[in-house]
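Note that this complex is displayed minus one protein chain, with the remaining chains in position.
Moving on to chain A:
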Amino acid sequence: MKVFAKYIKLSPVAKAIIFAFLTFYSILTLFPLIWLVYNSVKTNNDFLANPFGLPQLSKLQLKNYYDAWVTMGIQRFTINSLIISSVSVIFSLIISSMAAYAIERMIWRSSQKVLNYFLSGIMVPIQIILIPLFINFKKLNLLDSRIGLLIPTVAFALPTSIYILTGFYKTIPRELEEAALIDGCSVYKIFYKIILPLTMPAFVTIAVFNFLGAWNDLLIPLVLIQTPELMTLPVGLLNFRGMYGAELTKMFAAVVISAIPSIIIYFVLQDKLLKGMIAGAVKG
């Protein structure tokens, strides 16, 4: 990112005002999260007595985390979310890279039409397909199953993934494929041996983006999963609230636990994630 500030000259006073405003607003933004974290180590009574005050160091309730994680089942929801998010990412990468390769690098007449067909899926609100999906999955016995949850999760990841990948494949020089062809490689081998290794940087972007999408999704698992054993974190948290609603500080601990993975992913793979978000948006 270029530094805009280099060619716009602002007076030191103006700069100080901007800086003060940004600092104030960043505290305002982060404070609810800080409040959540420090209340998650209080006892329920301490919280109710003084919801704003800091916890007393002598009475730190780290047990809240143990209870939320082990006794109250957040562990299971986390594992479920990990399974669904990673498996759906793997499938969406395989399927979308194959499709994007066929659309961008193979020669056939309707390729652009097929691309537009996929891209039209970006704007479809998920609510519209939930009722038919629920009814058909019920008939097919796919309700309350991991496979049933994976199918729409992967399908909804396809449009953006295919969009980003076709853009990426445009930049790969044709010569690479031609050389391989002369060496006697088939198209399948070219895709597998030459294109896929080159796709890794784009894969990371899409993987982070889709992983967080699946990790954070509420509506699909809310409709398709009813047994607590298979619930993902967002649905599990709502379920948890229903069951342990009175134990507020344990609830806070559960919320903190489920926020941690997203925050770690963000700080480790920030650049990739932002790239994916900007690319995904600019399609519009």
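One rule holds in what follows: a residue touches a chain if its C-beta (ideal position, glycine included) is under 8 Å from a C-beta of that chain, and two chains touch if they have at least 3 such contacts; residues count from 1.
To be clear about the criterion, contacts and distances are computed from a predicted model.
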(message) Leaving aside the chains you can see, what is the UniProt protein name of the one that's missing? Options: "Na(+)/H(+) antiporter subunit A", "Sugar ABC transporter permease", "Lactate utilization protein B" or "Fluoride-specific ion channel FluC".
(response) "Sugar ABC transporter permease"
(request) Using the definition of touch stated at the top, determine which of A:41, A:89 or A:154 touches the missing chain. (result) A:154
(request) Can you work out which residue in A:126, A:176 or A:243 touches the chain that's missing from view? (result) A:126
(request) Name, in rising order, the residues on chain A that touch the hidden chain in the full complex. (result) 1-5, 7-8, 10, 15, 18-19, 21-22, 25-26, 29-33, 35-36, 47-48, 50-52, 94-96, 98-99, 101-103, 105-108, 114, 117-118, 121, 123-136, 138, 151-152, 154-156, 158-159, 162, 177-178, 181, 186-188, 191, 212, 215-219, 223, 233-235, 237-238, 241, 248, 251-252, 255, 258-259, 262-263, 265-266, 270, 273-274, 277-278, 281-282, 284
